[in-house]
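Removed: one protein chain of the complex. Kept in place: all other protein chains.
By written order: A and B. Residues from 1 in each chain.
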Amino acid sequence: MTAAFETGFDTSRLATGFADPVLDAQAAFRRLLAAFSYVGRIQEVAEIAEIPAPLNAATASFCLTLADLETPLWLDGAAGRPAVAAWLRFHCGAPLADAPEGAAFAVVADPAAMPRLDRFAPGTDQYPDRSCTVVIQVEALSQGQGQGQGQTLRLQGPGIDGTLDLVVTGLPPWFAETWALNHAIYPMGVDLVLTCGRKLVALPRGTRIEG
Amino acid sequence: MYVAVKGGEKAILNSHKLLAEERRGDPSVPEVSLRQIDQQLGLAVDRVMTEGSLYDRGLVALAIKQARGDLVEAVFLLRAYRTTLPRLAVSEPIDTAAMAVRRRVSATYKDLPGGQVLGPTYDYTHRLLDFALAAETDAPPEALEPAEEPVAHPMLRVCDVLGGEDLLEPETPAGDPASGEPEPFDLTREPLSFPAGRDQRLQNLARGDEGFLLALGYSTQRGFGGNHPFAGEIRLGEVSVEIVPEELGFAIDIGEITVTECQMVNQFAGSASRPAQFTRGYGLTFGHCERKAMAMALVDRALRCRELDETARYPAQDEEFVLYHSDNVEASGFVQHLKLPHYVDFQAELELVRRLRADHGDARRKEAAE
Partner (left out) sequence: MSEIITEPEQGPGNEARRRWMAVLARASRAELEAEWSDLPRPPSYEWLRRPEVGLVMVRGRAGGTGQAFNLGEMAVTRCALRLADAAFGAVATGHAYVKGRDRRHAELAAAFDALLQTPDGRGPAQEAVRRLADRRAAEREQRSRKANATRVEFFTMVRGENPR
């Protein structure tokens, strides 16, 4: 048995993080940089050996690469399982935020039940960088014209030559409407990263979305 | 007009080689080791640790060696290096009351619990050059016979003696106890902002250049400030550093560091809102940096003029002046950047001055003609 400590957590069955924290984080950072430079283009990160459910590899990479001691993390009900919380606190050192408002990064595993975007910190006029980046795990994510199910988002803005189509399954029904409000308060606003398996795509606040 | 925008690469590389030669000096003289710097130039290491804001004697010794003993350059090297390391935790505030004291003096009380412990100090030396050291015999100095007993532990702070009578303003944590303490301002994460809280001022002063703070502290004593300071207490020794790792959830002790603390006590006649009382200025440094800690405490007190309803009339009381100019990495960067090519700027100014002179000449000639 392992001693149970009052306010810490059991690390005896903790999943490992990146196999090589420095090189793997650098590789994932490069993918994230590409995602935010080429808005709307899907990037793929490497697989990670052990990830606590329900996180996918892209969300896990995002957190292991960017979250740290100084970035409070908020997890939605589906993501906020003890094994996930312990894993993120251990490998990232990030404190967990009680509410979306206090988070620098947020992880949403169940988009249908997620809070509206105005619940997350949009930064201030003086410091628009003090905003939240929300990672949303979606059911399916693909590039180009939608085939069958899925909502086609037509993207336009910095980092996109003309327009770009993204097909997403699993965003909440209010998404487009709330996004327009988020876009309207530029330079404030939240940035989104949609993830699915090893795939991820960035939707910064400056992007216009029709769909 | 032609301006060279490239070139100098070979010259720069050769300059690095020449610098390396100069740094090493005469190769027939043995090379200085990092351990020698740490052990025998310990106070230089302490100063660079404090102003470089990084407690790591080995890294500091390396910086001093690389900088050929230029301590401000060493501070710069250290500040640059620290940006490459991740921050793993913030500590609980260190408890200087629990310090393992090696020096403790007070100018306000002769007899106090624990006594006056001089420790290793230059204060009572005659400042005569010791030519015996020049002989480099490598003989260890005569060992000090230890006293029968260790010093008192824990050693009561002098301010706690005075505080009992309410004659000295108390120092209490910020924020109200119910909502918890706000996170202190962090200059390594945010730029200076004004008006500055005491947390921001103390961090700035702790990193600040000793020479600058010494001169400012001196100015407050010479009439450019309303301070009437007493060195309430100066203490040197080791304190534990504790952190609460996220995964453990309880405080652990990660080792001890040497610090110097100075509590300045200042006479205060009172104001409309406060009765007469002694007020405080605080200095805290890594290692043994006593002059710095004292100067810091004087400047801290001077900068508290606003909260004590005093009129800010002197340079040391002007927080924008003090805080913007205390950092020797920033100051030396801005001063030394003047060495970099300003060819285009200067050409423009040259043109302007020529034109002004021509206009002036024209006007004079016109005047003379009329």
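Rule of thumb we're sticking to: a contact is a pair of C-beta atoms (placed from the backbone, for glycine too) under 8 Å apart; a residue touches a chain by one contact, two chains touch by 3 or more.
What you see is a predicted model, and the numbers here were worked out from it, not measured in a lab.
Q: Hey, which of B:43, B:72 or B:89 is the one touching the hidden chain?
A: From the options B:43, B:72 or B:89, the contact with the absent chain belongs to B:89.
Q: Kindly state which of the options B:43, B:107 or B:243 is in contact with the chain not pictured.
A: Result: among the candidates, B:243 touches the missing chain.
Q: Give the residue, chosen from B:38, B:70 or B:199, that touches the chain omitted from the document.
A: B:199
Q: Please identify which residue in B:9, B:130, B:148 or B:345 touches the non-displayed chain.
A: B:148
Q: Pick out the residues on subunit B that sit against the missing chain.
A: Its contact residues with the unshown chain are 49-50, 53-56, 58-59, 82, 85-103, 110-111, 115-120, 144-151, 153-154, 157, 159, 170-174, 181, 184-188, 197-200, 202-203, 206-207, 239-243, 245, 247-248, 250-257, 259, 261, 263, 280, 282, 284, 286, 300.
Q: By the contact definition given up top, give the residues of subunit A that touch the hidden chain.
A: 1-3, 5-6, 11-12, 14, 16-17, 21, 90-91
Going forward, only the chains that are shown with their structure count from here on.
Q: CA centre of subunit A versus CA centre of subunit B: separation in Å?
A: 41
Q: Help me check something: in the complex, which residues belonging to subunit B touch subunit A?
A: That would be residues 86-90, 189, 245-250 of subunit B.
Q: What part of subunit A is in contact with subunit B in the complex they form?
A: Spelled out, the residues of subunit A in touch with subunit B are 5-9, 11, 68-70, 86, 89-90, 93-95.
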